[in-house]
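The complex appears here minus one protein chain, its other protein chains still in place.
So that you can tell them apart, the chains are marked A and B in the order they are listed, and the count of residues begins at 1 in each.
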Amino acid sequence: MSFWEYANPKRFMALSSAALPWLTGLTALVLGVGLIWGFFFTPDDFRQGSTVKIIYIHVPSAFIAINAWLMMLVTSLVWLIRRHHVSVLAARAAAPIGLAMTAIGLITGAVWGQPMWGTWWEWDPRLTSFLILGLFYLGYIALWEAIDDADTAADLTSVLCIVGSVFAVLSRYAILFWNQGLHQGASLSLDKEENVHDVFAYPLWTCIIGFVLLFITLVLLRTRTEIRARRVQALIARERMA
Amino acid sequence: MIALLIRDLRLAIRTGGGFGLGLAFFLIIAVLVPFGVGPDSAILGRIAPGILWVGALLSCLLSLDRIFALDFEDGSLDLLATAPIPLEGLVGVKAISHWLTTGLPLTLAAPVLGLLLSLPEDAYPWLIASLLIGTPALSFIGAFGASLTVGIKRGGLLLSLLVLPLYVPTLIFGAETIRRGAEGLATTTPLIMLGAITLGTLAVLPFAAAAAIRVNLR
Partner (left out) sequence: MELQVLDLGVIRGGVPILEGVSFTLAAGHVLLLRGPNGIGKTTLLRTIAGLQPALSGEVSLDPEAVAYAAHADGLKATLTVRENLVFWAQVYGTSDIAPALAAFELQPLIDRPAQNLSAGQKRRLGLARLLVTGRPLWVLDEPTVSLDTAAVAMFAAAVRAHCAAGGSALIATHIDLGLDSDTLDLAPFKAKAPAQDGFDEAFL
């Protein structure tokens, strides 16, 4: 039995319907533990005070915002190469979630930046890159909405996703060249020197895992919706032919 | 393919709209900005590189949706797709003719508008160089965007939304070249990056655009 059999819409529906309740529960548990731990059981930062706690939403949402695009890139490639409808519908399902996570990242960043840097917005490389990423999501979603024929839309958005990925990376480096910013370096990395203190790191990791689970749950849910919508479209088209 | 280029240029001249409109739009932007910012020539001189590049970019955008839409509507695109011209070549020719009718005139007009915006003297060579090297990328990226939206009625606004984020790197390196030139700093790095982006889009995007057109004709 091959991995690709899960790309059959029928199998996917059956499997995802069985998995969703468990995933939802697990998400609620991990996210709840992470957020409560982070908000109530960690000390305030000696410089930043209690504002540091925004990190438990800011970092995970930014993490998802970037990786959602990565997931869309992979599923778009799978569609173009193997023509599995579920794959491209998952990409379509992930786009609004990625956009929402980008918005959350930007808003929490602004709320955090105001007391720390004294400004809501700064044309800092990371902030600017995220704004551009948001525009890429918007363009991708708008292209899906604008095209009537489902397969045409799937092909064109996939091509846009691939070309967009290249330009997103390019923009990132162009922006770094354009302005070195205020934003601190990576909050979490394998290089211990740079890291935030363990007291903050453990709940942060928990929150990130929680956000990943949340992302998977939402994508599965939305993919199921997209599959049903696609099915309805196919039925209507067939009705019209007959 | 030369025949196609000649036909497109002839059409652009006879139909109007192409050349004139983009240039006039560029001029209007350069004239309007001082009204908004104030007549202080020190401030204008500082922001002139950015304004000229943003103006060039927006003027380019104006005529993008005509690249393929006109041929799509009158059926020529179907016939060209079945003709012995590879679609990739067709995209390349279309982008080049778009550049010849917008990017090139914009580049030639830019120094005059630089005068209006009191651009520092040292910056003029870099203004022309950066536009000359950078605007072909605008046309090729635009042709890719136009190929995605060719089947959509009134796709102009969507086209702008798709294409503008893709213009970010070109804009940054283009304006940065002039800014550094104006301040007497080294301009090699942004200019080389600009050239790299242009060559990259030239090499790769015709293939992506041709794939998109094939999907749209299906």
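Here are some notes:
Methods note: a contact is a pair of C-beta atoms (placed from the backbone, for glycine too) under 8 Å apart; a residue touches a chain by one contact, two chains touch by 3 or more.
These numbers come from a predicted model, not from an experiment.
The undisplayed chain touches these shown chains across the complete complex, A, B. For the chain left out of this panel, the touching residue among B:T15, B:S41 or B:T188 is B:T15.
When the whole complex is considered, the residue among B:D40, B:D74, B:E121 or B:E183 that touches the unshown chain is B:D74.
Touch with the hidden chain on the side of subunit A covers residues 7-10, 83-85, 149-151, 230-231, 234, 237-238, 241-242. Residues 2-4, 7, 10-11, 14-15, 71, 73-76, 78-85, 217-218 are the ones on subunit B that touch the missing chain.
Assume only the chains that are shown with their structure count from here on.
By the touch rule above, subunit B contacts subunit A in their complex via residues 144, 148-149, 151-152, 155, 158, 161-162, 164-166, 168-169, 172-173, 176, 189-190, 193, 197, 205, 208, 211-212, 215-216, 218. Of all residues in subunit A, those touching subunit B in their complex are 132, 135-136, 138-139, 142-143, 146-147, 152, 155-156, 159-160, 162-164, 167, 170-171, 173-175, 177-178.
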